[in-house]
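Omission of a single protein chain aside, the complex is shown with its protein chains in their original locations.
In order of appearance the chains are A, B and C, and numbering begins at 1 in each one.
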Amino acid sequence: MLEKRLIGVITVKDGWAVQSIGYRRHRPLGRPEVIAENLDRWGVDEILLQCIDRDAQGGGPDLALLERLCRRGLSTPLVYAGGVRSVSDGVRAVQAGAERIGIDALLHDDPHLAAELAEPLGAQALIAVLPLSVHNGALAWLDHRSRLSTPLAPALLDVLASGAISEVLLVDWQHEGVHEGFDERLLALWPMPTQPLIAFGGLSEPSQLRGVLERPNVVAAAVGNFLNHREHAVQRLKQSLAGLPLRAATHAPLDPARAWS
Amino acid sequence: MRYCLRCLQPDTRPNTRFSDAGICPACDYVDAVRGVDWQERIDILTDLFASRRRKPGQFHDCIIGVSGGKDSTRQALWVRDKFDVNPLLVCLGYPPEQATDRGMHNLSNLIDLGFDVLVSQPAPATWRTLKRQGFERFTNSFRSTELALFSAVPQIALRYGIDLILWGENPALQLGDLKTLGKTGYDGNNLRHMNTLSSGLQWMLDAGHERRQLLPYVYPQPEEFDALGLQIIYLGWFLGDWSLVNNAMHSCAQGLEIRTDGVADTGDLFGVTALDEDFTPINQMIKYFKFGFGRTTDYVNEEIRLGRMSRERGIELVEQHDHACSPDYIARYCDYLGIGVDAFWRQVHAATNRTLFDIDGDGRIHRRFQVGVGL
Amino acid sequence: MAALMHCRRCLYTSAHPLGLMLDAEGICSGCRVHEEKDRLDWAERWQRLESLLAPYRSRSGETYDCIVPVSGAGDSHYIVHLVKQRLGLNPLLVTYNKYFNTSLGIRNLANLRIRFDCDLIQQNVNPHAVKKITRATLRDFGSDYWHCLAGQTVFPVQTAVRYRIPLILWGAHQGLEQVGMYSHEDEVEMTRRHRQDHDLMGREADDLPTMFDTLKESDIWQYRYPDDAALSAIGVRGVYLGNYVRWDPKAQHEQMIERCGYRTAAFARTFDTYDHVDCWNYMDLHDVLKLHKHGYSKVTDHACREIRHGRLTRAQGLALVRRHEQAAPQHLDKFCEWLGLDRSGLGFLLDRHRNPRWWREAETGRWAFAGASTTAGEAAGVTMPPASAVFEANDVLAHDGIDGYITIGKGHP
Partner (left out) sequence: MSGARLTIGVVDYGAGNLASVARAITGLGHRCRVTRDTETLAAADAIVLPGVGAFPAAMASLHEHGLVDFLRQQARSGQPLIGICLGMQLLADMSLEHRLTAGLGLIPGRVRPLAGARWHIGWNTIEIDPEDALLSPSDGQSLYFNHAYAFDTPPPYCIGVSRLADAFTVAVRRGKVVGLQFHPEKSQLAGRLLLKNVIEGLCRA
């Protein structure tokens, strides 16, 4: 059967992997490629590499970083997000090694252009990254550049309804980095029941993950900061989510990729 | 008390048996091995090493217990450089107060010769208390430390999953256990049942130590050996020229630093034993007062057996030095144990074998037996 | 290359090799996490540590309660004091032989063993492999210290697996203390990823041998991290005491000097006399390489720590950095003799690892320094630091007169 997914998020600022708290404060973590290699060995189901400062660097995906990751021989599916402003940006990111592409700023600027990415890549390769919060009982959609939140734009909902973008990453950006912070109202208030969702932001405890993954339209849960505080954090989470349709945790024996046969 | 007719070994060594012809087991062994085909034994060892497969990612083939002294330095080099076998060397390190700079130099020398060495160093204060309690109870402060020395190698073999231990000389040789001649002569697996030694913990627990302080003194259970399929081999069975002096020559040619204090202070004829600490001379002296033979006798016996010394010359040296132990070493020993020198001598006198020795008014100890003749 | 930004409170820059983030007020992530030291309730955090460690106390007395990595310097005395005397645990001490040992370091380690009466096991990797590795790491990424860092961060973990002792207790987390990598409240634990990423500059043992050099698996295998299956089977965990104790190395060292006989020595390249007295290289060749690669050296780490603890102003710290940073190394000959190098060859290797961001070769052989301290602001007319900021040296590196590397030493009296 098709399993739900635990996604490991690597947030990158100035080429450095960071812990990000509330889309505002950052703490240095290390080299993105080393963290990716570690998540790969831990058996996470997908890796989301999100570069949060591409606009400051003049836009465009960080192709050099993608190639650096690929050279390490990652055997885990990779989603890239950050600075994808055009169809060619998306195609080049896939060429550089990403299986799928996350789109954030472009959805604010031109959702229909975002939909055009589906033609060369296929809708299954696209994820809409939506930083949301609850404002007066309704969902508010953040543009991280201006730091202004607005209601969900009709144009965005039309593109999603058209099926041009397969999954939506709901980011509880206010609770990012906050223990047990994820606000499940984001899922409850989401207007499109058949849209596959990924929950992210403040998910630190197994009970939370079980809560979101038990929802039929939630296909994956993403964890970033909290995977960096303990050895085998992915396996530990998966073991405590026994009973859910998740790929089993594995503790690799002598590192096969490196073992000198 | 009788002496071996050929060498100067008295029959007072615990559970040793002389032959009907009045010859000690060690002299019998020298005769017995004259006809041995040593090349056949070397082939056995070569096949044994060749039959072993390394686990992936594991590059230690066996473990050798070392002190950095003459025997272990020779064994390590022989095994590595002749058979291309990569041993993990395991050393039971003396605490800083007891260790000598010479011992540190020799261990450094062994490491610099290119070996992987694991040094296990038991807690110094517990070590010191156990030595004092051992001296007070058995007039032998080495009861605890011998157990630690003996336990370190199997403990580490079991924990590192290395299933071959190489020891030096088969101790049965000294006890007249003539099995040592046959194929089982190199099989040291009886060592797995040395848990009689582990009962050696009881007196330490009775002396007030907690179990958790005695972990370096715990000799593994036989079941643990079997679970790993641990094999124990005596290299002495293969090394036909194994001897105290010969091993010293091999090791001195590889950088060994030896004692320079002379036989008058230690009873040690050439100064090539007890290089890593200075309490052994005291223990050898006490052994002399208990059993009538000391460190000088051990040296002299080997020289006589190898035909390098007459029995008469041996007698002279034993009479002169077998009891030798410099007062300075005794003072330092007492200081380390925290006892007075007079308390030390009271304890030694109490343990002195009165059939072999008389103690005169001012505490001097005199032989009642005649060296080489007996009682 | 992103523009170089300086923290307004300490002396670190955005080019710190562990990463450093500056917030809107220009204060770095390291200084922000340091503020927690005066905000958190450390009595409560000590209780958290006690309850966290409770299940690891061996009731049977058949095994040790934990493993504590130690050396002849660093925070070893204070850590063993915490573990044995305040926590009442029965630790197995483990140490990796760096071979660059000073006799003062040998003496301090012996003092540690005697004072706290602990069992210790020491790993000595055969020097043939250690030297082959050191030549490669010095050549390929300008590190004379990879083997030390790799050995001392893996031998405790290997021992945990072999001796089936799951708990390893470390001092403070370097990433947290220097650059605020984590909050104390994250209670971050030991991970293989952090070791590879930072302690080992991104290179694990298997990354060293290449097609074009002579390193073999038999040279590097002892530096491999245990595999996940073994770590998981034993339940190995590395806990940092610095997350539960208000970590202040200077105060801790002074407590250990006074009560436990820890001995210290002065250095040319820093004012701190407590750290690294066990190694001829750390404050000498290694520190010069750090300056070449990263444009700052250990004295800046010490200054930042003291500034954050309020014992130095930023200007005083900067003055101390400028006084020590260019002091000539004094023990290069020892390293050359140990590794069989010629001084000229070592010089060539050192120069190849000067980072052009901090060094310009105006004319051949003449290097102009443009490191962090040169653009960190003014330090002129600075008053000398108060008595509380003074570090005492009660001994010398050649403690018993031996002015060279000691492989194995007595260390007593």
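Here, a residue touches a chain if its C-beta (ideal position, glycine included) is under 8 Å from a C-beta of that chain, and two chains touch if they have at least 3 such contacts.
Note that the coordinates shown come from a computational prediction; the quantities given were computed from them, not determined experimentally.
**Q** Sort by label and list the shown chains the missing chain touches.
**A** Result for the missing chain's touching partners among shown chains: A.
**Q** For a quick check of understanding: of A:124, A:150, A:207 or A:240, which residue touches the chain that isn't displayed?
**A** A:124
**Q** For the chain that's not shown, point to the residue among A:24, A:71, A:112 or A:145 touching it.
**A** In the full complex, the listed residue that touches the missing chain is A:71.
**Q** Which listed residue, A:13, A:26, A:54 or A:100, touches the chain dropped from view?
**A** A:100
**Q** Considering the complete complex, identify which of A:33, A:167 or A:183 is in touch with the unshown chain.
**A** If we include the chain that is not displayed, A:167 is the one touching it.
**Q** Kindly note down the residues of chain A that lie in touch with the hidden chain.
**A** Touching the chain left out of view, chain A contributes residues 1-5, 40, 43, 45-46, 67, 70-71, 73-78, 91, 94-100, 119-125, 163, 166-167, 196, 219-220, 247, 250, 252, 256-257, 261.
Simple rule for what comes next: only the chains that are shown with their structure count from here on.
**Q** With centres defined from CA atoms, tell me which chain sits nearest the overall protein centre.
**A** Per-chain C-alpha centroids compared to the overall one single out C.
**Q** Using mean CA coordinates as chain centres, what's the gap between chain A and chain B in Å?
**A** 66
**Q** Just curious, how far off is chain C from chain B if you go by their C-alpha centres, in Å?
**A** It comes to 41 Å between the two C-alpha centres.
**Q** Roughly how far is chain A from chain C, going centre to centre by Cα mean, in whole Å?
**A** 35
**Q** What residues in chain B touch two or more of the other chains?
**A** Within chain B, residues 57 contact more than one other chain.
**Q** Among the residues of chain C, pick out those that touch two or more other chains and give their numbers.
**A** In chain C, 217 touch at least two other chains.
**Q** Okay, in this complex, where on chain C does chain A touch?
**A** Chain C residues touching chain A: 2, 14, 16, 18-21, 23, 29, 32-33, 175, 179-183, 186-194, 196-198, 202, 204, 206, 217, 227-229, 231-233, 236-238.
**Q** Across the complex, what residues on chain B touch chain C?
**A** Touch residues, chain B against chain C: 57-59, 86, 93, 95-97, 99-101, 103-104, 107-108, 111-112, 114-126, 159-161, 210-213, 215-216.
**Q** List the residues on chain C that touch chain B in their complex, please.
**A** Contacts found on chain C: 58, 60-64, 90, 97, 110, 113-114, 117-128, 162-163, 217-218, 221-222, 224, 406-413.
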